[in-house]
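Now for chain A:
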Amino acid sequence: MADKLLDVDGISVRVEDKEILHDINLKIGRGETHVLMGPNGAGKSTLGFALMGNPRYDVTDGKIMFEGKCINDDAPDKRAKDGIFLSFQSPIEVPGLSLSSFIRNALEKHRGNRIRLWDFKKELEQAMELLQMDKSYAERDLNVGFSGGEKKKAEILQMLMLKPKLAILDETDSGLDVDAVRTVSKGVEEYQKNQDGALLIITHSTRILEALKVDYTHVMVDGHIVKTGDATLIDEINEHGFEKYLDLIADESGAGR
Partner candidate 1 sequence: MKEKTYVEDVDRSVYDIKDDEKNAYRINEGLDASIVEKISKEKNDPSWMELFRLQSLQIYNQLKVPNWGPSIDGLDMEHIATYVRPNTKMSAKWSDVPKDIKETFERLGIPQAERKSLAGVGAQYDSELVYHNVREEVSKMGVVYTDMESALKGEYADMVKKYFMKLVRPSEHKFAALHGAVWSGGSFVYVPPGVSVEIPLQSYFRLNAPGAGQFEHTLIIVDEGADLHFIEGCSAPKYNVANLHAGCVELYVKKNARLRYSTIENWSKNMYNLNTKRALVDEGGHMEWVSGSFGSHVSYLYPMTILKGNNSRMEFTGITFAGKGQNLDTGAKVVHVGENTSSFINTRSISKDGGISTFRSSVVVEKPAKEAKSAVSCQSLMLDSISRSDTVPAMDIRTKDADIGHEAKIGRISDEAVFYLMSRGLSEEDARAMIVSGFADNVSKELPLEYAVEMNNLIQLEMKGSIG
Partner candidate 2 sequence: MVSEENIMGQNIDLTVNRLPALTWNSLGVNQTVIPDVLSEGFKRITAENEENLHKAGKTDSELWNSMDTIPTGMGEDVCGFIDKDTDAICISSENIGEEKIIFNCETSGDAYRDIKLFAGENETLTVWMGLKSSAKAEGKLTLRTKIKASKGANIRLVQVNLLGRDMELVNDIGAYCEDNANVSVLQLFLGGKNTWTGLKTTLKGDKSRLDVDTGYYCDNGQTLDMNYIADHYGKKTESRMNANGVLKDNTHKLYRGTIDFKLGASGSKGDEAEDVLILGDDVINQTVPLILCAEEDVEGNHGATIGRLDDDILFYMASRGINEEDASNLIARARIEALAGQIGDEELSRQVCEYIEEATGYGEEL
């Protein structure tokens, strides 16, 4: 069996004084698409931040292995250069820095050399067209005054330009209208097919998944992964919700007394 791209081995994660995630195990292979679902407050975003290395999130147990190496102590920019990408649920505004300048700089860091402006602009324009983003956004300040939908598109744009090995999408479809979801979906599809990227899609609704090929589905409740299945698990959740899994957790904690 081939080495997994991402191997999360029994990690627990604390924020300030509270333990949010307990004993999480997750394996993602190259090119695979995983979906992580769960009710609000389950801890799904926490997992995304912990994998990306946000200093506010403390991994207290276990190991995160990426391409066979333990990355627990790696700073977020190192993880980014190694090929992990996180699409933020609430992208940050950075006044004074244009979207295109930002992407170009990040790309130069990834590749380790300067990029010719002309080539860059062409590639950027193509990606923006795919995402139906108006060209003018390239020169606008990063995320400043962008609507929710435009912010999410800007995240996917960055993903397409940076071409990571593993993209973690945190609630990418939340707050988007029908058309925007479709467009963003297209971007993710493009990444899945033509860049052969691995995906961890964190969501509590399933709209974005309709056009994608999903390999594995995980359900998270109260900081635990309570069930792993294939794509059919998504339909089950759509029909019956998370109730069955909430009860599961309640039973287990009840039994513990």
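Basis for inclusion: all candidates are chains of the complex that A comes from, given by their letters.
Throughout what follows, a residue touches a chain if its C-beta (ideal position, glycine included) is under 8 Å from a C-beta of that chain, and two chains touch if they have at least 3 such contacts; residues count from 1.
Just so we're clear, the structure is a prediction, and the values are computed from it rather than from any experiment.
Participant: Pick the one that touches chain A in this complex: which of 1 or 2 is it?
Facilitator: 2
Participant: Going by the contact rule set out above, which residues of chain A touch candidate 2 in the complex?
Facilitator: Chain A reaches candidate 2 through residues 52-56, 75-77, 79-81, 85-86, 88, 91-92, 94, 96-98, 101-102, 105-106, 108-110, 112-114, 158, 162.
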